[in-house]
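To keep things clear, I will list the structure first and then write my remarks on it.
Missing here is one protein chain; the remaining ones are kept as they sit in the complex.
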Amino acid sequence: MTPQQVAEAVVRKMFENDAASRALGMQVLEVRPGYARVEMRIRPDMLNGHAICHGGLIFSLADSAFAFACNTCNFVTVAASCSIEFLAPVYLNDVLTSEAVERIVKGRTGIYDVSVVNHKEEQVALFRGRCHRSREQVISVSGC
Amino acid sequence: MTPQQVAEAVVRKMFENDAASRALGMQVLEVRPGYARVEMRIRPDMLNGHAICHGGLIFSLADSAFAFACNTCNFVTVAASCSIEFLAPVYLNDVLTSEAVERIVKGRTGIYDVSVVNHKEEQVALFRGRCHRSREQVISVSGC
Amino acid sequence: MTPQQVAEAVVRKMFENDAASRALGMQVLEVRPGYARVEMRIRPDMLNGHAICHGGLIFSLADSAFAFACNTCNFVTVAASCSIEFLAPVYLNDVLTSEAVERIVKGRTGIYDVSVVNHKEEQVALFRGRCHRSREQVISVSGC
Partner (left out) sequence: MTPQQVAEAVVRKMFENDAASRALGMQVLEVRPGYARVEMRIRPDMLNGHAICHGGLIFSLADSAFAFACNTCNFVTVAASCSIEFLAPVYLNDVLTSEAVERIVKGRTGIYDVSVVNHKEEQVALFRGRCHRSREQVISVSGC
């Protein structure tokens, strides 16, 4: 399998088992080694007490894109720490797209940058995640 | 109204309108000026592709506690940036409790520290949030 | 004055008055609107108790590049919060280059990403800063 095929197979398996991302209506738009792009439409049950999208759900979208991107290498990799900057409010029916890009992998630590834009191409959040890679594989093939 | 009564009335109104926190099954356990404690049980639809709780939903719990705590003063206050450290995996049926405490408010900026523990009293996450206060009130009474 | 001329004049004035960056031996290599690149050589008095460069001085280099970049617009702008990921140890005589790039400016808040590489082109740190702009000018000309 090529790295691209491994990346796709890993994310397909992860997403099939990812009840949370599916319950939030996320869709995986694109996957490459070290990269993922994921979409989510804001539903009424995602709004907070100020009638805008709950920040935790914007974070969840970014975190899913991050998780898919950092597992594309086929080693089980989990988030150690994340930070998010909220840049604009998100409203009902907005369609958010989150794009996670590998910035660096050193040893078993990786840093990924994730942006979240709405359907008008406005940045609504910037996210940075640090992850740690285990030695376990996601799917039973050689990793990259 | 005392500051304690204002805090309770604000969070009651916010929580009633907070479809996201309610859809995630959160319960507000305690509110004081600058403080909130919120609980959430991990359901099957909160698990990710590694069969542990999606980090975004742990963040959501912390973010809700943060939002309640930083609005207790009755000024509409929204998150500007947040960081989270994930310390231990969270499993199905774990009951998480998140406690948000005001560290400092200066002008219209506040910093809050939020911890998340499971029902065995293990820390599972530490969160820090920075918020900005508007001049608008949450409920129609004098603020603090 | 063009935005490029304003950026250069602002950073020239700031750097002349920036005793700290000068005491640390920094040199400004390049400035553009929303962008700055700054260099620093690691001296013996920059090492910590583990015989590697003190993290605070790596941060200082990134923070100076950030400060120059976010003031290029000629409004006095100060850091509100910053985060840094340390990726590799830095040694005596290493020459570090820090590059600050504007990611977004919304209202009076800006987010800048800063990378720090050594003379072997290895990433040694990633930094992200959030800043707030005042209405005061750095130099007496129209801003951008």
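Observations, loosely collected:
Letters A, B and C name the chains as they come in the text, with residue numbers starting at 1 for each one.
Definition applied: a residue touches a chain if its C-beta (ideal position, glycine included) is under 8 Å from a C-beta of that chain, and two chains touch if they have at least 3 such contacts.
In this text the structure is predicted, and so the values were computed from the model without any measurement.
Touch with the chain omitted from the figure is made, among C:Glu8, C:Glu85 or C:Glu99, by C:Glu85. Interface with the hidden chain, as seen from chain B, comprises residues 83, 85, 87-88, 103-104, 106, 109, 111, 113, 123, 126, 128, 130. Although one chain is not displayed, chain C still touches it through residues 13-21, 23, 44-57, 59-64, 67, 71, 76, 78-86, 89. What chain A contributes to its contact with the hidden chain is residues 80-81, 83, 109, 130.
Throughout what follows, only the chains that are shown with their structure count from here on.
Relative to the centroid of all protein Cα atoms, the closest per-chain Cα centroid is that of A. On a Cα centroid basis, the chain most remote from chain B in this structure is C. Annotation: 34 Å between the Cα-based centres of chain B and chain C.
Chain A and chain C have centres, each the mean of its CA atoms, that are 29 Å apart. Contact of a single residue of chain C with at least two other chains is seen at positions 83, 109, 130.
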